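A single protein chain has been omitted; all remaining protein chains appear in their positions.
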Amino acid sequence: MSEFLVLLLTTALVNNVVLVKFLGLCPFLGVSKKLDAAIGMGLATTFVLTLASAASWMLEQWLLQPFGLGYLRIVSFILVIAAAVQFVELAMRKFSPELHQVLGIYLPLITTNCAVLGVALLNVQEGSDFLHALLYGVGSAAGFTLVMAMFAGVRERLELATVPASFAGAPIALVTAGLLSLAFMGFSGLRLD
Amino acid sequence: MLIAVTSLTLIAGCLGLILGFAARRFHVEPPETVSEIEAMLPGSQCGQCGFPGCGGAAAALAEGSAPVTLCPPGGPALARALAEKLGVAADLGAMAEHEPTIATVREEICIGCTKCFKECPTDAIQGAMKQIHSVMKEACTGCGKCADICPTEAVSLVPLPTTLGNWRWRAPACA
Amino acid sequence: MTAPQHSPHAHDGGSVGRVMAQVMLALTPVTLWGFYLFGWPAIWMWLITVGSAMLFELACLRLGGGGRATLGDGSAALAGWLLALTLPPWSPWWIAVIGSFVAICIAKHAYGGLGQNPFNPAMVARVALLISFPLEMTQWVAPAPMFSGLGPDPVAALERLLFSTPIPDALTSATLLGQVKAEASRGVDLLASLPALGAGVSDGVGHHAGSLGETGSWLILGGGLFLVYRGVIGWLVPVALVTGLAVPAAIAHAIDPAHHLSALHQVFAGAALLGAVFIATDPVSSPASAVGKLIYGLAIGFLTWVIRSFAGFPEGLAFAVLLMNACVPIIDRFTRPRIYGHGATAGRGA
Partner (left out) sequence: MGFRDLMDEVKLRWGVHPAGHKALTSECAIECMPLPERLTLPLAQHIGAPARPVVTPGQRVLRGQLLAEAVGAVSSPVHAPSSGRIVDIGDYPVAHPSGLTAAAIVLKPDGLDEAVDFADCDDPHGLEPAEIARRVAAGGVVGLGGATFPAAVKLGLGRRNPVQTLLLNGGECEPYLTCDDRTMRERPEAVIDGARLMARALGAEAIVIGIERNKPAAMVAMQSAAAAHPEISVRGLPARYPMGSEKQLVHFLTAVEVPAGGLSAEVGVVVHNVGTAAEISRVLRTGEPLTHRAVTVSGAAIARPTNLRVAIGTAVSAVIAHCGGVRRDVARYVMGGPMMGMLLPGTEVPVVKGSSGVLALVADEAGGGEASPCIRCTRCAGVCPIGLLPFEMAARIRAGKSEAAVDIGLKDCIGCGSCAYTCPAKIPLSHYFSFAKGSLAAAERARLKNESIGKLTAARSARLEREAQEKAEAAARRKAEREAAKRDAARAVAAEAAAGRPQDSQVSA
């Protein structure tokens, strides 16, 4: 039990997909202007990531490896991810039209979110078993959602600040992302065993 | 090769089935955006936005080819409401400058031709043939159609006079 | 015609400058104590940090159109002062200057200046320095009190500062937290290593190595009491921070004394108290509501303990502060005070 908790925490904090591995920066910068949207994006990504980790693990173990189809890995993973994203989009339009509107183009772009594919591929690389793969996905997604929320909160506050013209907009967002990354370096070398 | 083709087809087919089912299960009617937007606009068909009437403006707004700040009579309030409705950011910079104006008739020049009276989209001008016309403040949108058509330039747009009723605090000096 | 003035036509007479001045007053004893302990190099380092911070502030204000003169209110000097207190006392001049640059130009003025920075400038600078110059930032010296003849004289000290001459081995030392981490990584547990480190930490007087302002624990507490008494800071954040640090430390120590320092050591060692009293209470980068402050303080304390105990760095306060700074907008959002007449108690007895 504690092992799983440790895995979750280390993937979420120590090896944070965004701030340590620098994956998934597109939505990180794109959908972080509003806290609500960022949390929505985080949850959508969480869903896709979890689903994709599980599906890609099954695909890998039951199809690609037995038949020696390793060269189809990226194609088939993207296919699975794309389908999961499409499913989320359909569901979201039904159950939360506001969020659907707010996320806009970034929702289908989860398909090309390298964090999702990256986690799926890393799982294969690590040779994790199903539970670990799933937890890895959940942990990464939790880390993604966490920093999305933190970053969006700070950016919401920046909306009210009189940032100098030369820093306004994307520059100050990148500076903030850098400082956030600096803060997350505090977790480096974290060993919970 | 065959295995690869078959497996990918199989995967795609399964996912397609799932998505097809989901599309049906989660089906939603697309909202009637244009008519909803048209209902938000003043409806005076004044044409200040450059579109032929509010219907045209609504269609342009819905497809995103017109800015939400296009309606001067609606003012910043409408621009914000539209921005919220359409999910876009409203740049109210240009809008804030727009002071509300109303039409006034200079009685010494007015010849009572009733042209403005007929042109006014909101029936804000009262009068009759060969009589001096006057403007009802509450109904005038400041669209300027009357000023354009007046043969003697007796109608002009002036800023709404400040009274105790509509006076308000200006923004404090920024700190 | 000038715009009419709005009510109220009265003011309690307070000013931002006065707030800053009181914080500086509270910092004075512990700073003087640091000067005494670490001698002339520390004094020069402090002067350079504060001076360069003010120069950078001036430059930024000029660049920004020279508009509002926040130089006079002392906020830049205070940021520099706090930064100096968290640096190794014999740091070379360029550490001080780079630190001031990061604190003032990047952490503060890039965000629009006073009051708009989401992160505490001094902590941003410290973390940036620690990650960029790990060697210089862990170059601790043993106390070499003034007038004891151990430290260099003013001129030699200035020379050392400007030309970064290496510190004689006889004077180098390690902080308690650094030592513990180093020993632990060699597989020596605390029961064996701690007695060798001396007990100079937990008595709170501070005859031990550390950054300029972190050793005089009782003086920090005194300054904090003064600020609380004057209403400059609230008691909630410091108390919550110490609680958040001490409680898990005590539990862990009770379970496994070989690998976990006691709560007393955790609180009195390192920058915990300095952070609790002067850093975490920075109003700009901390939450607004009481509940928010409680969460903020507890979380900083807890994260400090986690990083100290499990992560690669011996001291985690600066990281913990930055992490929680980033959470402040979220905390603020979900801990807004209840508005009169709204919610369940409206219309009924409150």
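To keep things simple, chains are lettered A, B and C as they appear, and every chain counts its residues starting from 1.
Here is the rule we go by: a residue touches a chain if its C-beta (ideal position, glycine included) is under 8 Å from a C-beta of that chain, and two chains touch if they have at least 3 such contacts.
Quick caveat, the model's predicted, so the values are computed rather than measured.
Colleague: Considering all chains of the complex, which shown ones does the missing chain contact?
Modeller: Spelled out, the missing chain touches these shown chains: A, B, C.
Colleague: Consider the whole complex, including the chain that is not shown, and state which of C:R18, C:R230 or C:H259 touches that chain.
Modeller: Candidates C:R18, C:R230 or C:H259; residue touching the omitted chain: C:R18.
Colleague: Could you tell which one of B:E107, B:D123 or B:E153 touches the chain left off the display?
Modeller: With B:E107, B:D123 or B:E153 as choices, the missing chain is touched by B:D123.
Colleague: Touching the absent chain: which residues on subunit C qualify?
Modeller: Within subunit C, the residues touching the omitted chain are 4-16, 18-19, 68, 70, 73, 75, 113-116, 283-284, 286, 288-289, 332, 336-342, 345-350.
Colleague: Which residue numbers on subunit B touch the omitted chain?
Modeller: 42-45, 73-78, 80, 92, 96, 100, 121-124, 138-139, 141, 162-164, 166-175
Colleague: Which residue numbers on subunit A touch the omitted chain?
Modeller: Counting over the whole complex, subunit A touches the hidden chain at residues 159-160.
The rule we apply is simple: only the chains that are shown with their structure count from here on.
Colleague: From the C-alpha centre of subunit A to that of subunit C, how far is it in Å?
Modeller: Computed from C-alpha means, the inter-chain centre distance equals 33 Å.
Colleague: Subunit A to subunit B: how many Å between their CA centres?
Modeller: 40
Colleague: Between subunit B and subunit C, what is the gap in Å from one C-alpha centre to the other?
Modeller: So the centre of subunit B lies 54 Å away from the centre of subunit C.
Colleague: Which subunit A residues reach two or more other chains?
Modeller: In subunit A, the residues touching two or more other chains are 162.
Colleague: Can you list the subunit B residues in contact with two or more other chains?
Modeller: Within subunit B, no residue contacts more than one other chain.
Colleague: How about subunit A: which of its residues touch subunit C in the complex?
Modeller: By the definition above, subunit A touches subunit C via 35, 149-151, 153-154, 156-158, 161-164, 167, 171-172, 175-176, 179-180, 182-192.
Colleague: Write out the stretch or stretches of subunit B touching subunit A in their complex.
Modeller: Touch residues, subunit B against subunit A: 3-4, 7-8, 11-12, 15, 18-19, 22-23, 26-28, 87, 174.
Colleague: Which residues of subunit C touch subunit A in their complex?
Modeller: 63-64, 106-107, 109-113, 116, 118-119, 124, 127-128, 131, 303, 306-307, 310-313, 316, 318-320, 322-323, 325-330, 333
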